[in-house]
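Then we have chain A:
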Amino acid sequence: MSELPSTLAEAPPAMGPADAPALPRLLAGITAHGAMTLEEHFALHGPLPIVRGGGRKRGREHAAMLISEIERSGLLGRGGAAFPAAKKMRAVASSRGRAIVLANAAEGEPASLKDRTLLETLPHLVLDGGVVAAEAVGADELIVCACESAQAAAESMASVIEERGSGSSSSGHSPRLRMTSVPGNYVAGQESALINYLGGGPAKPMFTPPMPFEQGLRRRPTLISNVETLAHIALIARHGAPWFRQLGAPTQPGSALVTLSGPVAHQGVYEIEHGASLASLIDAGGGTTTRVRGALLGGYAGSWIGAERLHGVALSNEHLAPHGASLGAGVVLLLSEQACPVAETARVARWLSDQSSRQCGPCLHGLDALAGTLAEIAAGTAQPRAAQRIDRLASLVARRGACSHPDGSANLILSAMEAFGAEFDDHAQHGPCEGCARPPELPLPVRPIAEDSSRKPLVRQ
Partner candidate 1 sequence: MTLLAASGPSLYWYLTRSTGAMAMLLLSLAIALGVLDVQRWSTPRWPRFLVDSLHRNVSLLALVFLVLHILTSVLDSFAPISLRDAFIPFVGSYRPFWLGLGAVAFDLILAVIITSLLRARMGYATWRAIHWLTYASWPIALLHGFGTGSDVKATWLLALSILCLAIVAAAVLARVLAGWPENIGRRAAALGGTGAFSLFLLLWLPQGPLGSEWARRSGTPSSLLPHAQVSNSSSGSGR
Partner candidate 2 sequence: MSHRVRVNPIACEAHGMCAELLPERITLDEWGYPVIDQQELHGWEVDHAIRAARACPTFALLVQRERATRAGRGRGPD
């Protein structure tokens, strides 16, 4: 089974045309010795534009300008939902009460490493973005939420917060900085689950309304941003929206971090510009080490694209939409040709079912039924019309949970059945194939299920 290393690949070559501003942006200046220090950070990026200088009115004006700039940049959230960042900030800023900002690095997606990488190597960039976002929405507190199993990331961020908290940052009304660890289960990073956990409850999603932007943590308007989104904000605040839009696609500007894994020479976190071709990303990763059967885009709530359709695939939501896929949290997971997509899908489906927070009947029962049916298909013991059962179950769970976990799981399963239709048919009729006997390839955490208090370290298999 491939081990997903937590090391960072070297900065990749520029992906765009030769005369365009080159990558890397976020990953610029990454060193081999761990986190970029404050001095290195300021040397590379320059100081953060000081904000709350002259009084409340000027502060509010500046905050509004910040949000407008981010709106002009077209930045979309990098946590998976691609929600316009400025729209979310505006909603928080206009809600009643003093806001709080949560920097979300919970990263429960097994095949994603970008968020912990950011905390580990670029904590100052993330904090800058958090501080800018806090000032834009009028928040007095910034809480960085790190995955409890990403110890290096948590330690790195904690020490940096201590460093900045001791007065080396801008004067005035900077937000209070805090870091906290959150459980690593799949749904813990969902917005309401994060609020639930930080509020003293379990790391399980809550029913909405009220939405976090109006009443979140401690009933205050809460801005929850993925740490990569905040990192982009840190650079937009310095260089402006036009600079940001010089890379990427018109509908999805700028650069993005992706986690490339599977049968490639160098698995790891890469920075691409939106719209870059999948082929160029794989090239940057040293090329594939074996033939590829398909690629999973977005994560375990994302979609498969079969090998025959991978040619010419470009990494932006606009280009992926015709394939029924989206970039999501930047997961690009390749599956080797030797692996069995049916067995792998069945295994992931069972894991997704176990990751249900078990609060909603349709998710709890539906995902279990889906996983069970897939296991039967993989084993060749399925009832006739098993595929129809899966279709029916998938539409039965859609939009009937408090969060989108069942929808994502159903989406993954349906896309696998479409991308690998022949293999699924073959299994239903003839049972397990040679690939089924191989060790599993898709990364899943190995640890006891469902207990939020579990503290065992994350091991990928």
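On how the list was made: all candidates are chains of the complex that A comes from, given by their letters.
Keep this in mind: a residue touches a chain if its C-beta (ideal position, glycine included) is under 8 Å from a C-beta of that chain, and two chains touch if they have at least 3 such contacts; residues count from 1.
What you see is a predicted model; the values in this text were computed from it and never measured.
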Problem - Candidate touching chain A in this complex, from 1 or 2 - result: 2
Problem - For the chain A and candidate 2 complex, residues of the former touching the latter - result: 205-210, 359-363, 365-366, 396, 400-402
